[in-house]
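Heads up, one of the protein chains got dropped from this complex, but the rest are sitting where they should.
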Amino acid sequence: MTDFDHGGSTQTSTGWLSPEDLELVRAHVPIVYVDAVPVRVDALGNVTAVGMLLRVASDGSISRMVVSGRVLFGEKVREALMRHCEKDLGPMALPRVPAEPTPFTVVEYFPNPDRSGFHDPRHHAVSLAYVVPVDGDCEPTQEALDLSWFSPQEAVSPELISQMTGGHDRLIRLALAHVGKLP
Amino acid sequence: MTDFDHGGSTQTSTGWLSPEDLELVRAHVPIVYVDAVPVRVDALGNVTAVGMLLRVASDGSISRMVVSGRVLFGEKVREALMRHCEKDLGPMALPRVPAEPTPFTVVEYFPNPDRSGFHDPRHHAVSLAYVVPVDGDCEPTQEALDLSWFSPQEAVSPELISQMTGGHDRLIRLALAHVGKLP
Amino acid sequence: MTDFDHGGSTQTSTGWLSPEDLELVRAHVPIVYVDAVPVRVDALGNVTAVGMLLRVASDGSISRMVVSGRVLFGEKVREALMRHCEKDLGPMALPRVPAEPTPFTVVEYFPNPDRSGFHDPRHHAVSLAYVVPVDGDCEPTQEALDLSWFSPQEAVSPELISQMTGGHDRLIRLALAHVGKLP
Partner (left out) sequence: MTDFDHGGSTQTSTGWLSPEDLELVRAHVPIVYVDAVPVRVDALGNVTAVGMLLRVASDGSISRMVVSGRVLFGEKVREALMRHCEKDLGPMALPRVPAEPTPFTVVEYFPNPDRSGFHDPRHHAVSLAYVVPVDGDCEPTQEALDLSWFSPQEAVSPELISQMTGGHDRLIRLALAHVGKLP
C-alpha cells in the first residue's frame, strides 16, 4: 500500500484519490511535503553521520535520497514526519522528531528544474525539512534498496553528490550547515 | 479578482479552478499557506508595533487578523508572501520579506477546531508564518475594513484577543516571542 | 566545588579566578551563559511538561528556575550545556542537547532590572537559551531544593509566574512559543 510519494494511488484519511483526481490536484496546487535528514549524534548532540537511502527517485534514476513524502489530509506535520521515517528506516529506528515545529529550511520542488534548483518532475511541492536524530537500528524498507551512513565529509564529497538528484545533495549541505557541521 | 483565500474561484498559473474542483482539492490534500505578521521596527530592529487587519474571517466573523493566503501552483513562497502583503497592506507598504526561507513557526489549520488550536472551517492548511517588517504607508485594501497598529502589550491584551478567531491571537504571541518581545 | 554561577570562586580550565579577579571580570565584560529549559516530550516530539528547579536565585530569593550557568574558558557551548544539565538534573537525566548550535533565543541579563526585563544583580550575562528534552530520571542536586514538572498550561499560570524571578517566567513563555506549545 503506497501513497503518491512513490505510487499511483493515494490514501487520505477520507479514502483514496483516484489517479485522475490525483492528476487534477497535482496540476493545480502545491503539495505539502516533509523531508527528513536522518542523522547519528554523539552524547553531546554533535552530528557524526548522515543517513541516505538508495532508491528510485522521482525522476526515475536510482539515487541517494533523504526521507521524503507528503503530508496527508488531516495529518499533522510531525505525524507525517514520524510516518515517513518509520516507513523508510524501519520500525526499530527510533527517530526523534524535533520539539519545535520550525523546519531548518523550506525546500520548493518545481517541475521546472531551473526554477529553484530543487526538482520534482511530478509536481510542485513545498517541503518542510527537518534534521532527525535516529538512535536505533535502521533497515531499508519498501522501495529502498539500501540505507547507508556517511560522515559529514563524505556526505558532501563529489562522489556522493554525483549519486544524488533533484537537489538532495544541496539539501544535505543545508542540513549540515544548520547543525554547524558543514565542512 | 480573488483567489480561494477569500472567494469562490481560484486563479492558478494554469487558469481557474472550478468550484467543484476546488472542493475536491480541499477535501483531499492540505493546502499550502503563508501567514505574515506585519510589524514596525525601530532603527535597531526592535519590534515596536504589530499590524492587524479587520475583516471577515474564514468562520464568517469580523475579526482582527494577520495577512494570510495560499501559495499558488508554480509560485515561490516568498512571491506568495509579497503578493499577499501587497494585496492586504496596499502598494506603498514596502514589506521586507525575510532573507531566510525558514518560517518562525508552522501553523496547522484544521477544519476540526480541537485538532491543533488553529482552525479554518474550509480546509486543512499548513501555513508558513513569517514576521514581516513594513516600512511604508499601509492602507487596508480589498475586503479589509481597517488596518491598525498595536504595541506588543496591546497585541496580547484580553481585549484584542477577544477580537481574534481561528488561533490568530496565539499566532501573534508566537511571533512576539520569536522577536523577543512577548510581554 | 562550585564555579561562579552559584559560588564565590571560579574554576577555569587554567585554574581558579580569585574573588578579586572575578569582580574585575564581572565589572568589565559580559559573561557567556547558557540557559536550558528541561522538557518532557512524547513519542512525536510534542512537549508535554517543563521542568523547573527550586533554588536560591541570583537575587537571593528562593525561586523556580531553569538550568543556567556560565560557559568556561576553553569549553564548548554544548559541553557547558551538558555539564549544567548533569549538575542540576542529576547523572541519570539523559539530557538531549540539540544538534543545532542555534539557541531558541538569546537572553540578556543586566544588573539594571529595567534594561531588558531579564535581570541578574551580579553581572551582565549574554545567555544562549536551549530547549533540552530529558528522557531519564531527574533528581535535584547541589543547591537545588526541588525539581518539579509542569504542564505548559501550569508553567504559564499566575501562580507559577509569581514563583519566578529575573525574567525566568518570560523565558519559559519564549521556550513554549518556540515549540508551538504556548497556551
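Read from first to last, the chains carry the letters A, B and C; within each, the first residue is number 1.
Criterion: a contact is a pair of C-beta atoms (placed from the backbone, for glycine too) under 8 Å apart; a residue touches a chain by one contact, two chains touch by 3 or more.
What you see is a predicted model, and the numbers here were worked out from it, not measured in a lab.
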Chains shown that the absent chain touches, full complex: A, B, C
Touching residue (missing chain; options B:Y33, B:F73 or B:F104): B:F104
Positions on chain C contacted by the hidden chain, ascending: 10, 12, 14, 17, 21, 24-25, 27-32, 70-77, 101-106, 108, 110, 115-116, 124, 126, 128
Touch residues of chain B, complete complex, unshown partner: 39, 41, 43-47, 76, 78-79, 82, 96-102, 104, 131, 133, 178-180
Interface residues of chain A (partner: the chain not displayed): 105-106, 170, 173-174, 177-178, 180, 182
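Keep this in mind: only the chains that are shown with their structure count from here on.
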Label of the chain whose CA centroid is most distant from the centroid of chain B: C
For chain B paired with chain C, centre-to-centre distance based on mean C-alpha positions, whole Å: 34
Length of the line joining the C-alpha centres of chain A and chain B, rounded to whole Å: 27
Where chain C touches two or more other chains, by residue: 178, 180
